[in-house]
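Removed from the display is one protein chain of the complex; every other protein chain stays in position.
This part shows chain A:
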Amino acid sequence: MDRLKNKVVLITGAGRGIGKACAIKAAKEGADIIISDIGSNIDAVPYDLSRTSQLDDTEKICRKLGVNVLKKHADVTKIEEIASLVQDAVHRFGRIDVLINNAGIGAPAGKAAHNYSSEEWDILLNVNLSGPWRVIKFVVPIMIKQQEGSIINIASTAGLLGYKHFAGYVASKHGLVGLTKSAALDYAMDNIRVNAICPGPVYDDEFVDGSMTKVVADSLGIQLGEQEEIDLQSVAMNSVVSPTDVAEAAIWLGSDESKRVTGTNITVDAGYSAK
């Protein structure tokens, strides 16, 4: 249970879903954590983003696990908010060992590429691709000083394959996989590892307030149950992935167990992309 002992982990998008699962898992492994989420909505995004109470809940669970928690709301599209998030984290803990770049949006989607509005296209790339880059921009100088660090970008199987009517999302996640590989080379000599995790269909786990399957179903104009059925049939293992499954991979990449792993992406998709 001490795989991340004495480490400090920063997680974006920790209000719910995979981010929340990662925060809880990291706390269980003994890390001190900084959790962040937006705590408000964005106009161009057609669904509700994480509420402040959801991040409070993550904080409460982690504190019960006996670790120190720094909670701060931040929007990954706003560079000054990210700067201040990282600064506070260093004030509080003195270091950042692991960054889990998790914040992202699944929609707008559900249409062919040319049908996206300019605003819709921009927001997908701004949150899903430029967002992780902004956090890296401020966290990496800290890690260079430490000569140590692990950055984990939560991408998607959409970073490896195409999905019909999800061009914006797919493009942003492909971009994130590319950023991962280049950054891995940039910082290899500084002992900073950069890896991506590509989850396949993740079901909406109530424990962490998961909602992405609902977002996908809504985008395609079908029922949640129907989408769940489609997902189940698409994976090789005949059981879809849970947010905790993804968090397990993130913990491994964050721990010293993976100290020679960099520039790779790990698919956690129950065999979805193998077919």
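The rule is short, and it goes like this: a residue touches a chain if its C-beta (ideal position, glycine included) is under 8 Å from a C-beta of that chain, and two chains touch if they have at least 3 such contacts; residues count from 1.
In the analysis below, contacts and distances are computed from a predicted model.
From the set "Amino acid adenylation domain-containing protein", "Pyruvate ferredoxin oxidoreductase", "Cytochrome c oxidase cbb3-type subunit 1" or "Sugar ABC transporter permease", the protein name that UniProt assigns to the chain left out of the figure is "Amino acid adenylation domain-containing protein". Residue A:D88 is the one among A:D56, A:D88, A:D190 or A:E248 that touches the chain not shown.
Shown as candidates are A:L49, A:I142 or A:A270; the residue that touches the absent chain is A:I142.
Note that of A:I18, A:I35, A:L49 or A:L70, the residue touching the chain absent from this view is A:L70.
Within the entire complex, the positions of chain A that touch the omitted partner chain are 32, 60, 63-64, 66-68, 70, 88, 90-95, 142, 145-146.
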